[in-house]
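And then chain A:
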Amino acid sequence: MISYVLPEFLVMRDENRCIQCQVCVRQCANDVHYLDEKDGKVKADDAKCVNCQRCVTFCPTHALTIIPNPQEFKANANWTKKAITEVQKQAESGAVILTSMGNPQEYPIYWDKIVLNASQVTNPSIDPLREPMELKTYLGRKPDKLEFDEKGRLITKLTPQLVLNVPIMFSAMSFGSISLNACESLARAATELGIYYNTGEGGLHSSLYRYGKNTIAQVASGRFGVHANYLNAGAALEIKIGQGAKPGIGGHLPGEKVGAEVSATRMIPEGSDAISPAPHHDIYSIEDLRQLIYALKEATNYTKPVSVKIAAVHNVAAIASGIARAGADIIAIDGFRGGTGAAPLRIRDNVGIPIEMAIAAVDTRLKEEGIRHQVSVVAAGSIRNSADIIKAIALGADAVYIATSALIAIGCHMCQKCNTGKCNWGIATQDPQLVKRLNPNIGARRLVNLVTAWEHEIKEMLGGMGINSIESLRGNREMLRGVGLTQKELDILGIKAAGE
Partner candidate 1 sequence: MVEYVIIGNSAAAVGAVEGIRQRDNTGNITVISEEPYYAYSRPLISYLLAGTADDRKMAYRDAGFYKDNGVLLLLGVRAVSIDTVGKQVILSNGKMVAYDKLLIATGGKPFVLPMKGGDKKGIYTFIKRDDAEQLKSVAKCGTKAVVIGGGLIGLKAAEGLVKCGVDVTVVELADRILSTILDEQAAVMVQEVLEEHGINVILNDTVTEVIGDDGVSGVILKSGQSIECDMVITAIGVRPNTDVVANTDISINRGIKTDDHMCTNIEDVYAAGDVAEAYDIVYEDQRVTPIWPNAYMQGEIAGRNMAGDDAVFDSGFARNSIAFFGLPMITAGIIKPVGDDYEAVSTVQPEKMIYKKAVFKGNRLVGFIRLTDIDRAGILTGLIKDKVDISPFKDKLLDKDFGFVYMPKSYRKERLLGVKRK
Partner candidate 2 sequence: MLREKYERVPSGCAVSGILDRSGRRFSGNDIIQSIALMRERSNGLGGGFAAYGIYPEYRDHYAFHMFYDDEQAREISERFLNEHFNIAEAGPIPTKKVSWIINEPMIWRYFVLPKEEKLTSSGLLSDEFVAQCVINLNKRIDGAFVVSSGKNMGAFKGVGYPEDIGEFYQLYNYEGYMWTAHGRFPTNTPGWWGGAHPFTLLDLSVVHNGELSSYGTNRRYLNEFGYECTMQTDTEVAAYLLDLFTRRQGMPLEIACKIMAPPMWDEIERMPDDERTLYTALRTVYGKALMNGPFSIIAAFNSGMVALNDRIKLRPLVAAEKGNVLYVSSEESAIIEICPKPDKIWTPRGGEPVIGMLEEVKA
């Protein structure tokens, strides 16, 4: 059957620059580039190109450019090229379209419709280069109040907390969905930065236990790699209920990615598919969640905070309230632009709500119920820069999870082909030939650089607002104004319009 699907990209090779060195040939796991023995020239099979830009980056003469295939269908605002292509693909495959990374559709990005405040005259801005600027963040359950004895000595003992030097964590990405070198990059960067990374639902590879102090060990519906040592290996536990990229459905790691190391870590046979059920089959209601939270606390002797991660869905505020009351110490909320290693395209692109709305709604709901101060709230799902972080915290988050930006830092070029396992950047792959492309020394360094850069920017912005401690930004919606938003959107975000 001939494929009707057009090549998505064209590989442009500047023959004046190409030296036939074949670096592109050697770097492309999709076999796009090849040496034509007949004339000794390097050529390309465009149809295989996913625009991961490995070749573009590695070409020593900058001879390569990948462009979108300019071939268009007859203009049709409804039947777009994308719509037609998807039909063609499904007509050929008879299958659900799988994709990865976050929702790329043109939904409003509220971050970009929110602007920040700065001090002028009446309140001095603070120069972070001269004055202390504090970003230290404690995540975990807080009592309503501290008790003191008659001599004014503290009686209350705090439950375990996560201490972050910067209110940024690397969110859950499993060993299996990403490579061990990617995991190690995250773990080492988290350790160096004094923050945390999250194992995802893939268990913890034996070589990563040494980063336990900066690890959040996730427990998801598949319970892969969950055992007593695993639960006790990290600084915190996270029960994954849902993921922003695919609310309501489970996960699927194809057997070909389950090599010896993944198999040993996940405790499943080599080559077998790792299927995470859509729900936890021991959680069909909120009281079941409470049981699991306390089961995990018991298993770790109440030494670790327990986080519950949910996808941002319509009634996220009420769900978050329930989770807080079920005993979670941290609630992580993953917006619909959050990434994934593999998800059905229709789910990714159509299910869930934006994190900006979700975090505002959750913060307000918990505040109204008088329990906001008891739990920590973490915002996730496409935090792209430090301004997004500032806005998330001002809307009410205690900290953010980043994943896509972390992956971009270590090489991801957003080709959205994680699900194929042929990640040319050594991230979303288990192919040893590709995995080694990500040197964890470099990965960790780039992550540290990214977070450090954001840290500087956050401090600058805070200083501009006349704030010298991040806790004074939490829920401080006075510092936000909306631009180009409807009154309803402003109300949900709990912010005023610019000029108000």
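A word on the picks: all candidates are chains of the complex that A comes from, given by their letters.
To be clear about the criterion, a residue touches a chain if its C-beta (ideal position, glycine included) is under 8 Å from a C-beta of that chain, and two chains touch if they have at least 3 such contacts; residues count from 1.
Worth saying up front: this structure is predicted, and the values here are computed from it rather than measured.
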Single touching candidate for chain A, where 1 or 2 all sit in one complex: 2
In the complex with candidate 2, residue positions of chain A that touch it: 119, 122-124, 126, 131-132, 134, 136, 138, 142-143, 145-146, 148, 152-154, 156, 158, 161, 363, 367-368, 370-373, 394, 396, 465-469, 471-479
